[in-house]
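Every protein chain except one is present and positioned as in the full complex.
Our next item is chain A:
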Amino acid sequence: MSSLTEKDRPIVQLLLNTGTCPRCILRFCCVGSQMLYRHPYKDLMKDLKEFLKNNQEKEDTVCFDVVDPPCKRIRLEQTEEGTDDLNHNGALQQIPSVNDGNTAMENSAVKVCNVCLGILQEFCEADFVKKVCQKVNSADYQFTSFVFSVSLPPQLSVRERAAWLLVKQEMRNLGLSLAKDDIVQLKEAYKWIIHPQLSEELGVPADGKSLFEVSVVFAHPETDEECHFLATACPDCFKRAKNKQSVFTRMAVIKALEKIKEDDFLKHFPCPPSLPKNLCVAVEIQCNNGAVFVAGRYNKYSRNLPQTPWIIDGERKLESSVEELISEHLMAEFKADSFNFSSSGREDVDVRTLGNGRPFAIELVNPRRIHFTAEEMKRLQQTINNSSDKIQVRDLQLVTRSAIGRMKEGEEEKTKTYSALIWTDKAIQKEDIAFLDDIKELKLDQKTPLRVLHRRPLAVRCRIIHTMKSEYIDEHHFRLHLKTQAGTYIKEFVHGDFGRTKPNIGSLLNRTADILELDVESVDVDWPPTLDN
């Protein structure tokens, strides 16, 4: 815990004279007391000037004693000072000139700090806090904590560097040193001041791990070109990135500042930094909630429904899709911006999914509502199921992002069971197909089916049919139940795909076979957890 001492005096004087605000001055004097930064602006200004006046004071009777409650201090100073304009709600107002010699600060509105460009001035005030909270409240999000992220214009780093060099030089003259890391970071100090205010207004705590993010982007167009000299000094730091408006990103500027030599820097940039005319502007105040994930299993009862929307050249080929039928209601309830649908494998348009259904997960992006009880999820499931007879969902629940991995591993590793209705050209009797039941672990070589060859690479896949069970229907039809390895093309196993899947039902029966109907009977993945609905 440090406060201002004798040795800080020349720095304070120097920075004040060159147009730096009280809070930045505290930062450069390595003052680590958070509370001090939260004092009203005018009080800090006053106390600093008071500090400068007390030339003869000893070290222990320091003005910036943190233990003293601020109001007591003000009253004391008031009786000493005499008249002064005290504005009670802490808004910035006129400050008297520093009367210690050559530099005279104009008796007008508060000058914008040449280091923080107003971030630690105007943007710590209650008015700005109110503005942010208004934005948050009108956006109508559900949240229990928040993380406040701030984007500062890159030239602030440049000005910070210039100020540091200025102070370092002064300290050298006094035989002292100042490490860059000892200076309090601007963003840190800003958060010290604004977090409690935001927390109070919003009624929830600030939490670095919160999923609800309030972000503000600051810009200072007046000084945007100040970074440009770095491009000539360190050209390799500034690569033209695609889709980015400016090459001078914060990261690039910081990198360049690390590389550039002190004298080069001083050659191109004024030290101390120049006085800006205007404050920063808060260009964007945005809210964003972290994605939530809803998982479940779906059954598909239609032979005319694609899993994802089927649109060619802007024209929809088939009405609706599995993902739309499920997501529509979730989007409405969670009030999300968009969704990402994924499932453990998929089936063709004309294939039904029976049994326990196929696991799926939907990522809801930037949801306004995030808390749902098990009851509410059940009701949501019912709503989806009532809205369509083409699909049904079960085990609908909220899951974590890591859960998606479990679902995808099911796609590659787990087995599936199917039921196929098969036609043969030559007549068959019961005895002709009975032998199929005895075949175990049948190895197939499947070339990429012709029907997907236009969009998949040509390859040969080895897949295994674990078991089969046949059901004779008539001389030209039978039903086959199969349990296969994940990734097996069932249709091609039945008709042979021009002989490119070997063996196939046709070759096994020595006839020409074709598939009339296919159903997925089960997807053998034990995720998501079964709920007792």
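The rule is simple: a contact is a pair of C-beta atoms (placed from the backbone, for glycine too) under 8 Å apart; a residue touches a chain by one contact, two chains touch by 3 or more; residues count from 1.
Here is the rule we go by: contacts and distances are computed from a predicted model.
A.B. asks: Which listed name, "GPI transamidase component PIG-T isoform X2", "Protein Abitram", "SPT17 protein" or "Ferritin", is the one UniProt assigns to the chain that has been left out?
C.D. replies: Matching "GPI transamidase component PIG-T isoform X2", "Protein Abitram", "SPT17 protein" or "Ferritin" to the record, the invisible chain is "Protein Abitram".
A.B. asks: With respect to the chain omitted from the figure, which of A:Leu174, A:Ile311, A:Ala374 or A:Leu453 is a touching residue?
C.D. replies: Of the candidates A:Leu174, A:Ile311, A:Ala374 or A:Leu453, A:Leu453 is in touch with the missing chain.
A.B. asks: Can you name the residues of chain A that touch the chain not displayed here?
C.D. replies: Its contact residues with the unshown chain are 447, 450-451, 453-458, 496, 498-499, 512.
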